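Heads up: the structure comes next, in structure tokens.
One protein chain omitted, others in place.
Right, subunit A next:
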Amino acid sequence: MTHNPTFLIRGARPLGGDPADILIRDGRVAAVGAPAAGDPAAEVVEAHGLIALPGLVDLHTHLREPGREDAETVASGARAAAMGGYTAVHAMANTDPVADTAGVVEQVWRLGRDAGHCDVQPVGAVTQNLDGAHLAELGAMADSIARVRVFSDDGMCVSDALLMRRALEYVKAFDGVVAQHAQEPRLTEGAQMNEGVVSDRLGLAGWPAVAEEAIIARDCLLAEHVGSRLHICHVSTKGSVQILRWAKSRGCDVTAEVTPHHLLLTDDLAESYDPIYKVNPPLRTAEDVAALREALADGTIDCVATDHAPHPIEAKETEWSNAAMGMIGLETALSVVQHTMVDTGLLDWAGVAERMSATPARIGRLSGHGRPLEVGEPANVTLYDAAATREIDPAAMASKSGNSPYRGTTLPGRVVATFLRGTPTVLDGKIQ
């Protein structure tokens, strides 16, 4: 990454608006507007027709390191993030060892800083070793150099109502937020896919929508009662959307995310028994997909988060019930959002910037990300060719794992360049 620190991005359309030149100098946006009074020292990036967005921020990424470096490392995940247009990702805590101490979150934070392609913000576990019973040292993680603000037992639900209440209260001391993986455990024992017509036909144990909705309803009421911030991970059902809408109307300080795959894919894909479509929460019905899109458009769901979940080949080339849950998503997220939200007219590019950059940065309290493309702001910029189409080939991706449900399909759009504080991490669609 030995590039001229000054760049002139020529002719890009900030947030899809009128073409403008963007001058980047010393890691900040130095000028935005009409064809710039050229800085002769600047390296020119021709960007005519490209959309310029603030660098994307992911609230929900599994980087697998430490523990499962065969699936992903912080370095490979950071490259995948950059290739997807991200400048910051939140690394989930369900690693091995679990990120439940200051020591582990600082280790992940350092790995991210060394990787350099993307800011890696560790998420801290809510409970020790994700046991759901004993609070982890949340304050120590908050006070560490990793400055943890998002706490989550993701993969596991904090199902004990009293423990959830305590966690919600406790993190107020350092402006933290608890990100809940909403899954009532007893209702989902052995669950394999969405419970409904398809699961009944396929003989796969069902994961009922109510198991998500019941926890969301409970936690919204708890958060309201104790006056805490609550974030709901990967909302997947129409009923959850209705509960969130109701909770927000009561003034509950709740935010929510939706994954790209829940905006596009449905449970009937399980008919093939190909576990590439096995994910938690599971793919739902077309009616749920429609409700999620509408909720993301109207702001009931605040942001898009990838739940990028890399797994090695053998974890998916097996019987459905033996297979691991999860799919990679960093390098396809923006394309799926374009396909489901922009090309359908539900969201404009300013809306995409808000839901994939500004809002997740605000929820995660990342002050240097999700900023507007304005003079003086950190130069975190993504250039995106919305007119391109590409066939998805996981083998060509930067992620170490290939478990993409979009393999072989065609999606719109392509990330052309990503700048992290003025340094290109991706240029001409290639990792730098």
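Simple rule for what comes next: a contact is a pair of C-beta atoms (placed from the backbone, for glycine too) under 8 Å apart; a residue touches a chain by one contact, two chains touch by 3 or more; residues count from 1.
Assume contacts and distances are computed from a predicted model.
> What name does the UniProt record list for the absent chain among "NitT/TauT family transport system permease protein", "NADH-quinone oxidoreductase subunit F", "Oligopeptide transporter ATP-binding component" or "Aspartate carbamoyltransferase"?
Checked against "NitT/TauT family transport system permease protein", "NADH-quinone oxidoreductase subunit F", "Oligopeptide transporter ATP-binding component" or "Aspartate carbamoyltransferase": the hidden chain maps to "Aspartate carbamoyltransferase".
> Write down which of A:54, A:122, A:176 or A:206 is the residue touching the left-out chain.
A:206
> Have a look at A:321, A:367, A:389 or A:410 and name the one touching the chain we're not showing.
A:321
> Taking the entire complex into account, which one of A:21, A:58, A:119 or A:195 touches the absent chain?
A:195
> For the chain that got dropped from the picture, name the residues of subunit A it touches.
Touching the missing chain: residues 192, 195-197, 199-206, 208, 272-274, 314, 317-322.
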